[in-house]
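Incomplete set of chains, arranged as in the complex.
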Amino acid sequence: MKKIKASILGATGYTGGELLKILLRHPRVEIKHVTSGSSAGKKVEEIHPSLKGLCSLVLEKPNVKKIAAGSDVAFLALPGGQSPKIAASLTAKGCRVIDLSPDFRLDLHTYHKFYQPRHAAPHLLKEAIYGLPELFPFFKAKIFHCKIVANPGCYATAAILALAPLVKGGLIHTDSIIVDAKSGISGAGKKLEPMYNFSEANENMTPYAVAHHRHMPEMEAILTGISRRETFVTFVPQLAPMTRGILAISYAKLKKPVGLDDVKRCFARFYEGKPFIRLLEDGVMPQTKAVLHTNFCDIGIAWDKRTMTVIVASAIDNLVKGASGQAVQNMNLMFGFKETEGL
Amino acid sequence: MKKIKASILGATGYTGGELLKILLRHPRVEIKHVTSGSSAGKKVEEIHPSLKGLCSLVLEKPNVKKIAAGSDVAFLALPGGQSPKIAASLTAKGCRVIDLSPDFRLDLHTYHKFYQPRHAAPHLLKEAIYGLPELFPFFKAKIFHCKIVANPGCYATAAILALAPLVKGGLIHTDSIIVDAKSGISGAGKKLEPMYNFSEANENMTPYAVAHHRHMPEMEAILTGISRRETFVTFVPQLAPMTRGILAISYAKLKKPVGLDDVKRCFARFYEGKPFIRLLEDGVMPQTKAVLHTNFCDIGIAWDKRTMTVIVASAIDNLVKGASGQAVQNMNLMFGFKETEGL
């Protein structure tokens, strides 16, 4: 079985580590280069002790030419803002790119507003495809030919998967959406800030970036695209005292007169044949524990009939379906592998 | 300084233990009797090892006559359904009652619908006062004379304190309220069920009783009473992997045209002089850690201006302001002590 060659730029963070873990046992991938700005020269196992004995790779300084020459695909797990320039060089040399940063997710205007003041490769934005495979018709065909995949944000993945069937089906008022999402601390990466210190984060819950988190415009852009109506999402992310996992509860007002069964049928149709979406039985609600270390998104649906409020609970592992697992799912589709291969 | 005599019926659970801890250092209270159905004869420290050396009391079988004769006030920290009969006997003999169960919180009709099929002392419902001291005008005068205090539910406390100023001020649509609340596991008491086992609850978040939790009608009844309009609350409680603490995020649609500053002024006015409400500075959001082991409710306010959605985050310790601390706050007011005494 022929293998493709994959490289990881930025292999020392949590998403980089999770990518390594998945790709090391992927039957169709050979890992070629793993890079780090600050830890070049170290063995991977020094940074990720769980990989000791499983990976003999050494971290290299990022050399884009060398990587492009030796790789079919490169995963960019870099801090925001660094991807555009690197992606331009890589794709120019025929190396396809899966970018885990936010740099190719938004239109230029929104990007400038919420992220960097200047995008280093705006001409590439139209080459990039938003990599949420469960979402779009003809996605497989499109991604098979694309150069750049913008891998979605973790909160955005959880929220959009909960809301897409509803906006697509025209079932809800698009100005009534609230997403209340709780994330494990690994969502912040390895940043050393007081609020992520164990003694602060443990036995604690707190909201942050209330109604102005950067995944909010991402959710709105994608949902607006699907619904073809301007869609607002009031988004409140919260830190929960756990390492991994996102639980998002999405609320919206139903346009009457629709029953809960209609809503459920809408989801079933929308996600038919999607291997990573698990629609839970009536009355069962998702728990983050059931999706940890998997690429699944579990979805449970309820409503408050009195106020016609539909309630969709969705759970993912922020490092897998919310980042590295989804990146590999995208890779599988880019290269014509089975969607679930290695996941 | 003269002391009142207080007894605790049901002293082995978490709320009973927290009550003991608070009352033991309360300068105006002498604890007279502590009872337990199943652990009578044991020393308190066998059940609550943290109280070793602080409390020499022995658990007794509940003897209502004896308790009534020897106590100025009795705290009922019993499983739901047991309080009415006991409260009837105690109050008949002049012993005042603070009931931590739901048995005196609701009107008879709602109680029958959500709790027990038959209330054993319906005539006492009109004697009972709902013990949320921050809420009502003339509360101090009323509670000073009342026989029975219905101590509010933990979720209800967090949600109502977040919403009362808004409904009182007529600022929001009363059919637009959503409360998304996360609780530590101690909210379930000492129940032995798989979902509360450490191996299940740790590294996990999950919603439960979605839109049909028993604290929902309690929130609705109180808010309806304040707003004098039928008020609905779409309530989704969730288990968070922590021992204590509730973080509630309440959402509602503002009736235009009101600014965020107006909203904040409304809260400041409503809670002026209330010692246990801490309104946080602009841009600061509550964290459960800051209220643990205290009787405070911390409140942070934000909005999504685009959809005129107001967002109120409130945090309490479910065992203190959500149960035993509030019970002692009520006791202080019943007996004319300083509201914060011993808290």
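Note that the chains take the letters A and B in the order they are written out, and that residue 1 is the start of every chain.
Everything that follows uses one rule, which is that contacts are C-beta pairs under 8 Å (C-beta built on N, C-alpha and C of every residue); 3 or more make two chains touch, one makes a residue touch a chain.
All values reported here derive from a predicted model rather than from experimental measurement.
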Homomeric assembly size (copies in this file), of which only 2 appear in place: 4
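By definition in this document, only the chains that are shown with their structure count from here on.
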Can you give the whole-Å distance between the Cα centres of chain A and chain B? 39
Considering the complex alone, what residue numbers of chain A touch chain B? 175-176, 178, 180, 182, 184, 200, 202-208, 210-211, 232, 234, 236, 238, 240-245, 247, 249, 251, 285-289, 292, 300, 302-304, 306-307, 309, 311, 313, 315
